[in-house]
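A single protein chain has been omitted from the complex, and every remaining protein chain is retained in its original position.
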Amino acid sequence: MHDTEGIIRENLRLCRDFYRCKIELARPIDEVIPGQFIMLKVPSAEIFFRRPFSIYDYGKRTVTILYKTVGKGTRALASAPRKERVMVLGPLGHGFEVHRGYTPVLVAGGIGIAGIHLLWKQLEKKACLFYGCSTEKEVPLLGEVIHQEPRICTLDGSAGFCGNVIQLLESSLSLVGEKPYVYACGPQPMFANLKGVLAEKRIPCQVLVEERMACGLGLCFGCVKKTLDDREPYKRACVEGPVFDLWQISL
Amino acid sequence: MHDTEGIIRENLRLCRDFYRCKIELARPIDEVIPGQFIMLKVPSAEIFFRRPFSIYDYGKRTVTILYKTVGKGTRALASAPRKERVMVLGPLGHGFEVHRGYTPVLVAGGIGIAGIHLLWKQLEKKACLFYGCSTEKEVPLLGEVIHQEPRICTLDGSAGFCGNVIQLLESSLSLVGEKPYVYACGPQPMFANLKGVLAEKRIPCQVLVEERMACGLGLCFGCVKKTLDDREPYKRACVEGPVFDLWQISL
Amino acid sequence: MANLSIDLFKKTLRNPVMNGSGTMGYGREIESLWSIDTLGAYVTKGLSLKPHHGNPPPRVWEEGQGMLNSIGLQNVGLERFFAEYFPLFKKRNTPIVINFFGFTDEEYIECAASIRPDPFIIALEINLSCPNVTKGGICMGKEAQSVFSIIERVKRRTPIPLIAKLTPEVADIVQIAQAAVSAGADGITLINTMPGVSIDLAAKRVAFRGGLSGPPLKPIALKAVADVSRAVHVPVIGAGGITDHEDVIQFLMAGAQAVQVGTATFIDPFAIPKMLAGVARYMDEHGLARLESLVGAAHA
Partner (left out) sequence: MANLSIDLFKKTLRNPVMNGSGTMGYGREIESLWSIDTLGAYVTKGLSLKPHHGNPPPRVWEEGQGMLNSIGLQNVGLERFFAEYFPLFKKRNTPIVINFFGFTDEEYIECAASIRPDPFIIALEINLSCPNVTKGGICMGKEAQSVFSIIERVKRRTPIPLIAKLTPEVADIVQIAQAAVSAGADGITLINTMPGVSIDLAAKRVAFRGGLSGPPLKPIALKAVADVSRAVHVPVIGAGGITDHEDVIQFLMAGAQAVQVGTATFIDPFAIPKMLAGVARYMDEHGLARLESLVGAAHA
């Protein structure tokens, strides 16, 4: 893991407030485990902290992120021109652990696709992806479909199943195959619903959570997620996470 | 007087650590009295205060300054590219008052020429300029000679008289003409020497002084110069100055 | 356009934005750019019974994204102020707050007592951050006890509403504010500058000692406003690093009835007019009839 200088090669608005940013790195990035993230120094004097972003995709000397503008840091990033220099720290954190002998079921809500995409790409055929967003405009966030057709839903029904991704999952969980293992990323409320759906059969599940971060390196203990470990309930999203076992965190 | 947006049209290194910066203004600048200055917002997030600079020259929609890099603000300015946007507040302060019936004698030491140049330009034939710098490399700071040949000296003798500008003045003060009136700008020590030379005949003299400034508008009382007025000794260089009567300030 | 007016000490101010004491000269200087009646109220430079010369230069110093100052309370004294500068505010129909100080309890008291009530004077603001020569130069505002006694004695000598302006260099600013209020203070201004030092690397010396102001103060000031406005029943006036209209609104939400802006004006002389326009825009966008509805909103 390094802190490497990078140059923005692409910073494209895909739809609404969603952007894809491709960064060329001064030196090769270490192998990435899906679910890992980078701490990006946004090129603006106004932005003090680095910001964490999941590694959407990567190559030997490039890393790509998919992001949504929600505040001043992401807005500043969105306005960064090509050729702008940035610092990229990563890959960071504990990513997804894929367990053999299960059918991988990927669940992404909205920008959550950013944290799932690389896993989807690596799992190839075996994986079946459930993707939910608010409207068809956001479907392109999936990027080019890699293999098995994803199951899509939109809140407004403008594309695919009408409803949220957990409803979609529930409706077809029985059909996905033997021994499903769920890997999910999305907004907090989604995890609660997910828990409800998987509870009965206690289907195994890993989730990628987001917490505010300062260092991304495990130094500050600022990014904790509460778990059921009562000896040490608060675990660092940047070290023990951002991927946690759904059944071990308290929502 | 306004606070006007400007665009750097030229930011040229003239010699060593001396630069000339020409700024195009979004709206016309008010008439300038020689000795007045601007407060310039240096285009760098690191520089908090504006910086004061004498108006070296100006046109309807341009203002030119001559500056020396002495610290982070002037260095940041020196590295500002053409087309960079800046804010220009001015013209500010109390400039030189030219008195009829005297022979104007202008004295500039080093970067002090920046505060004298406009007066020299406006006085035309009548004025005789004494300019002192450290070496011939700095002679170009004079810009194109406007009319009467200036008297030049260098500390290393590489051009003109060898010595400082006050020695030069002393050596030829008797020759400059009837009833000399001195207008001077330069480093602190120069003023003390100047006082010595002019004391005997108590030759009238106005000097442009430099003090650290925050607002440049008379708001903070941060830029004061000590005067002989014991009722209110500290006068603001940005309002009552930067030009003061040499015989009224305490050096 | 939105109505920005607020009520303070039974008077109605055009808007909640004042200048910070000592950051807008004697009022006339800024008029080369905008009229002083742009302000909700003008706060005077710190005034004293007799004139003060203040400190030798340098008096101001850039420090990161803020500044240090040690003006040393230069002022022309009350008498000259009223003779030469006060008329402007009457002419502009602009209410003023008279910030004053002394180097002994007696100087404070005489100073306050000598100010005649006037419809344009909405309050006196007592600067408790300056050295008390009789107490070995440690400043008034640091002990609840001395704050209580000075405020109580000043109140006895003036009918004009009294605002206590507090220094942040204290162990518990709420306790100090409570002492001021129980002694009769009608309002609290938070905060004055925080003492700081800057080192000159090249010269290997202390480059400057003075009061820190500007953006670095903001979180400290917001905490003081949030905590004190919860604890006392008198109006709180917020100050410290306010730079734009969002800062103004944040201070109101934290519990300030009004705000004071100092350093920001040095960087952008139009900072105050701009923030007023910004606050008006905010009110329109959020369909706010009165600013009061924002005051303390963050407490809930």
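Just so it is clear, A, B and C label the chains in written order, and each chain counts residues from 1 on its own.
Quick note on the criterion: contacts are C-beta pairs under 8 Å (C-beta built on N, C-alpha and C of every residue); 3 or more make two chains touch, one makes a residue touch a chain.
Keep in mind the model is a prediction, meaning the values are calculated, not measured.
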Contact set of the excluded chain (shown chains only): A, C
Sole contact to the chain not displayed, among C:Pro215, C:Pro235 or C:Pro269: C:Pro215
Touch with the omitted chain, as defined above, among C:Met253, C:Ala271 or C:Leu291: C:Met253
On chain C, residues whose C-beta touches the chain left out of the figure: 63-66, 68, 138, 142-143, 169-172, 194-201, 204-206, 209, 212, 215-220, 222-223, 226, 241, 246, 249-251, 253-254, 294, 297-300
Hidden partner interface residues of chain A, rising order: 1-3, 41, 47-50, 87, 89, 211-215, 217-226, 231-234, 239
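In this text, only the chains that are shown with their structure count from here on.
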Farthest chain (mean CA position) relative to chain C: A
Centre distance in Å when chain A and chain C are each reduced to the mean of their C-alpha atoms: 48
Chain B and chain C, separation of their C-alpha mean positions in angstrom: 36
Contacts with 2+ other chains: residues of chain C: none
Contacts with two or more other chains, residues of chain A listed in rising order: none
